[in-house]
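A quick write-up on the structure given underneath.
Note that this complex is displayed minus one protein chain, with the remaining chains in position.
Our next item is subunit A:
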Amino acid sequence: MKKITQIITVLSLLVSFTFVQGQTKQEPWSSSQLMPPKQLADRIQQAKTLMPLIVNIGPQAVIKGSVDIGPADEKANLKKLETLLSKEDKNREVVLYCGCCPFDRCPNIRPAFSQIKKMGFKNAKLLDIPKNIKTDWIDKDYPVQ
């Protein structure tokens, strides 16, 4: 009887551990690397500070001054991102954005951010778009191209 109790305890611990791991799935970015859209919009509008390199890794280069790479879930586009970044100083601020859909459903942000991290960029940011580029950028009349 004692043995059964021990087995149940071990199994319960294993299940709990797996559950906790599942809950805290590690994203390639940290919360401090998320940039609020308003912050980027203000910087573009003021155009006084040194501008970051803004890169679209989603469906469309909507944001003013951004470079269009295309959806980063496609290998060819991920390669395009690598080529673009290889010409940049690793200390340059780079802002990646997608906006196809909410983060949990987006296939582009993870491969793109993992790539920029792998390349050693110290000032990489991801534009924090909770819903999509329409509601979180275009509808707010932020600068478009």
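General remarks:
We adopt the following convention: a residue touches a chain if its C-beta (ideal position, glycine included) is under 8 Å from a C-beta of that chain, and two chains touch if they have at least 3 such contacts; residues count from 1.
In this text, contacts and distances are computed from a predicted model.
Not shown: a single chain whose UniProt protein name, out of "FAD-binding molybdopterin dehydrogenase", "Peptide/nickel transport system permease protein", "TlpA family protein disulfide reductase" or "Thiosulfate oxidation carrier protein SoxY", is "TlpA family protein disulfide reductase". Residue in contact with the omitted chain (choice from A:35, A:78, A:100 or A:126): A:100.
Seen from subunit A, the chain kept out of the figure touches residues 58-60, 62, 70-71, 100-101, 105-107, 131-135, 138.
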